[in-house]
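Only one protein chain is missing from this complex, and each of the others stays in its spot.
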Amino acid sequence: MSAAERILSRAVNEITPGSIVNLGIGLPTQVIRYLPDDFDVQIHSENGILGAWKQSPPEAMDPFLIDAAGAYVSLREGASLFDSAVSFALIRRARLDLTMIGAFEVDEQGNLANWKIPGKFSPGIGGAMELAQKTPRIVVLTTHTDKHGRPKILKSCRLPLTAKACVSRIVSDLAVMDVTPQGLVVREKLVEISDADLQARTEAELTFAA
Amino acid sequence: MSAAERILSRAVNEITPGSIVNLGIGLPTQVIRYLPDDFDVQIHSENGILGAWKQSPPEAMDPFLIDAAGAYVSLREGASLFDSAVSFALIRRARLDLTMIGAFEVDEQGNLANWKIPGKFSPGIGGAMELAQKTPRIVVLTTHTDKHGRPKILKSCRLPLTAKACVSRIVSDLAVMDVTPQGLVVREKLVEISDADLQARTEAELTFAA
Amino acid sequence: MKKNQTLENAIAAIPSGAVVMVGGFGNPGTPFSLINELVRQGQTGLTIIKNDANEPGHGLSRLIENGQVRKLITTHIGLNKGVIELMNQGDLEVAFHPQGMLAEKIRTAGAGSFGFLTDIGIDSEITQPEDLLEWQGQTYKVEMALPAAYALIHAAQADWIGNLVYQGSAINFSPLMAMAANHVIVETPDLGAPGRFKPEHVHTPGAFVDSIVPLESLTSEYGVLEHHVRR
Partner (left out) sequence: MKKNQTLENAIAAIPSGAVVMVGGFGNPGTPFSLINELVRQGQTGLTIIKNDANEPGHGLSRLIENGQVRKLITTHIGLNKGVIELMNQGDLEVAFHPQGMLAEKIRTAGAGSFGFLTDIGIDSEITQPEDLLEWQGQTYKVEMALPAAYALIHAAQADWIGNLVYQGSAINFSPLMAMAANHVIVETPDLGAPGRFKPEHVHTPGAFVDSIVPLESLTSEYGVLEHHVRR
């Protein structure tokens, strides 16, 4: 299993039946492929969809129906379509139960940075800030380290924040960690790895649940 | 012809083809009965209708479709229905061409008072303030004097204003008057009446067009 | 997720003293069945937000006549002499707003915002000096958002997950209140399975709705009011 597959196959278990879930651009939108076809969930897409579902077969693909990442989606029974003001009203009114979102950096206070690398990457903030600030539960999906092997899970974010103290849980390719008042607590490991080795790949201090 | 009939049958000529018109509670909503069936106009009702039309026959009456006065209306081809926020957005964005509205008092500066008689009558302001303040053209339909024979067309309104300097034209049961920078100018008389007699029933100073 | 509820349980969620929005402009959109159950259960000290007070003996007027309402936030009660009298006697506190301002205050709460800047009524007696804001060289009136704990809504049609469709002029305040209240209770005579609506025809997405009460049929109070028929 690739790192991405490990993250996605674990992340799908974060979705509880009956919930309303936003999937951010990148890894999160791919979680939808891991959901059973009859699973009771409504996927929200910031561009005005409640009830988005998996990609249609090519002959049924609707060029006027995409998710926030530009992928062609289908609609479930009971779906609704609306304008961007209603879509973000739904976000700001905390009618979502869960948002899964990517990260450049996340830290032990639950701060999230995922929109700007000053001087390098600043394509705009999209819907991330409102999702991060207003969704009751944020689960970050991220590789544990960047492509150079440097930790992405930090003591304190160095990049401009998307939102403060917003993250509840981190699902990396190595472990599942919760943000708690006592810092990051490792709940599960997704690979064979020692506590010391996991800590070595993490800047934040980890607590290992008994 | 009664006073009301004189006002209504003259008022209907204020509606130009292709226009969007709001009819206020009272005399104005009755103007709709005087419009030819094929007349090109869209009647706006503040409770969320564009394209309201005459009362349906009893067998076709829809209890879920009323105008702002509570009367059962029908819809024309091309009608649309929307919520109260959109309805008043349309008003505040000045997408109406004309509002016909009733008055307790109107004055020579075009000030309008039609919502409150302190100590006597204050049932709330409804949609009047936004209609009066934001419609490009306001035509007041009113009897020239009140039921005690006192002038309703004044030098300066004494009641709390609905909106300042908003009225373009007054259609009374006696005359049609325009609000101009030089004060009220009589454009037409709707009954046989001398200039002096009309002035005697009017507190504001009238100018008689040549 | 099925949001179906009995009438009794749905209304029992509302405590005395609650702030409750009620949809409807005149009869259309008024959730008579939900209001009647609130009358039956007897919660008191309520603050009600509704465009109007309905007409004597009907809808919201019943709740007011029964002494359950402490404060009414509204736009116009001209069709209800009884409620005007209660207001004039000091037995009912009434706050009036221009209709579009009431709609926009509710919608602002529904958008998760806290207020908006307007010029409506800015030089009229409805504006107090403390409502005025000087900002970037201009003067505005600040209208604060108007949220509520509960909303009572009538929908022509619904599905189990809360998608709503309204009818005729019964849309009015309902979609705005469904966005603005923390707990949204809907009555409908026509409840069905998800998939019954084309997604672009849904007026209120199900995410805004908490419980749905199916009505067996519409009683006569939902019908044509004879005194509003022009002869």
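Letters A, B and C mark the chains as written, and numbering starts fresh at 1 in each.
The definition used in the following text is that a residue touches a chain if its C-beta (ideal position, glycine included) is under 8 Å from a C-beta of that chain, and two chains touch if they have at least 3 such contacts.
The structure displayed is predicted, hence computed values, not measured ones.
Note that the undisplayed chain, when the full complex is considered, contacts A, B, C.
Remark: the omitted chain is touched by one listed residue; of A:81, A:140 or A:153 this is A:81. When you scan A:62, A:146 or A:197 for touch with the missing chain, the hit is A:62.
Contact with the chain that does not appear here is found for just one residue of B:4, B:20, B:61 or B:193, B:20. Of the listed positions C:50, C:76, C:154 or C:203, the one in contact with the omitted chain in the full complex is C:203.
Listed here are the subunit B residues that touch the chain not shown: 17-18, 20, 40, 42, 44, 49-51, 75-82, 85-86, 88-96, 134. Listed by residue number, the positions of subunit A touching the unshown chain are 45-49, 55, 58, 61-68, 70-72, 81-85, 87-89, 91-92, 122-130, 133-134, 160-164. Residues of subunit C in touch with the missing chain: 104, 108, 111-119, 133, 135-136, 138, 140, 142, 144-145, 165-168, 171, 200-201, 203.
Throughout what follows, only the chains that are shown with their structure count from here on.
Centroid distances from subunit A, each centroid being the mean of CA atoms, peak for B.
For the pair subunit A and subunit C, the distance between mean C-alpha positions equals 36 Å.
Centre to centre, using the average C-alpha position, subunit A and subunit B are separated by 56 Å. In subunit B, no residue reaches two or more other chains under the touch definition. For subunit C, residues touching at least two other chains: there are none.
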